[in-house]
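Could you have a look at this structure, given as structure tokens, before my questions?
For this depiction, one protein chain was excluded, whereas all remaining protein chains were kept in their positions.
Then we have chain A:
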Amino acid sequence: MDQLNQWLAGLLEGNVIFTPQTLGYYWTGLVTTSQLVFLSLIIGLVLAVPLAIGRSSRHRWVSLPIYVYTYVFRGTPLLIQLYIIYYGVVFVEGIQDSMFWPILKEAFYPALIAFTLNTAAYTTEIFRGAIKATPRGEIEAARAYGMSQSLTMRRIVLPSAFRRALPAYGNEVIFMLHASAIASVVTLMDLTGAARFVYARFYAPFEAFIFVAAIYLCLTFAILYLFRYLEKRLLAHLKPLGGN
């Protein structure tokens, strides 16, 4: 660790803006952004699967409320949702004395809730589209084998739907990463928050923001690569024969 610090100090010698301290801010920002995006995507994904099944249900009393939810969260800007959940919730009578306050008091959890609900809404619609696109013949074949509806869903519909949803979901993950840049409006020191801090401190917009843009690019590249790998493995059967 000491060696690393020394190596860093040597590397940064004479650099006014990128001192070990500001790099520390960027590092905290990277950690916060990763936590926020990763957690909201995981929870959103877990929520989205049952919601997508419900959304494609034939029963209106199941599908309609889910439709309203996705419509509202896809139809309003994430920034507004974050404002409502962070600042708006304060004006709910008695919220400060309730058991939820310790959670809502911090900036992290309201942001996590907003991001999760938002990504869950988009992911639900992505999965619903994929479920709906299941070829009729596959379901009929499953029926012919005597599979029940839930077994059909589990063995036939969902696995192929996930595969079809993969490219669109990869986009959603990248969008979520970029959307997380608004977290700094509720005082979270995420990557963008760190960049704004450095900018304000040194009045150096180019250095502060180009550096953070490079970090976002690296993250995006990692996500792209992951999804490319997944697509290659899971969608191999859709590739033309003899190709690579």
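Everything below uses one rule, namely that contacts are C-beta pairs under 8 Å (C-beta built on N, C-alpha and C of every residue); 3 or more make two chains touch, one makes a residue touch a chain; residues count from 1.
By definition in this document, contacts and distances are computed from a predicted model.
Trainee: Assign the chain not included in the display its UniProt protein name, restricting the answer to "Menaquinol-cytochrome C reductase", "Electron transfer flavoprotein subunit beta", "LrgB family protein" or "Transporter substrate-binding domain-containing protein".
Mentor: UniProt lists the chain left out of the view as "Transporter substrate-binding domain-containing protein".
Trainee: With respect to the chain omitted from the figure, which of A:107, A:147, A:168 or A:204 is a touching residue?
Mentor: A:107
Trainee: Out of A:68, A:84 or A:200, which touches the unshown chain?
Mentor: Counting the whole complex, the residue in contact with the absent chain is A:200.
Trainee: Which listed residue (A:38, A:71 or A:87) would be found touching the missing chain in the intact complex?
Mentor: Checking the options A:38, A:71 or A:87, the one contacting the hidden chain is A:87.
Trainee: If the missing chain were put back, which residues of chain A would it touch?
Mentor: Residues of chain A in touch with the missing chain: 87, 90, 96, 105, 107, 184-185, 187, 189, 193, 196-197, 199-201.
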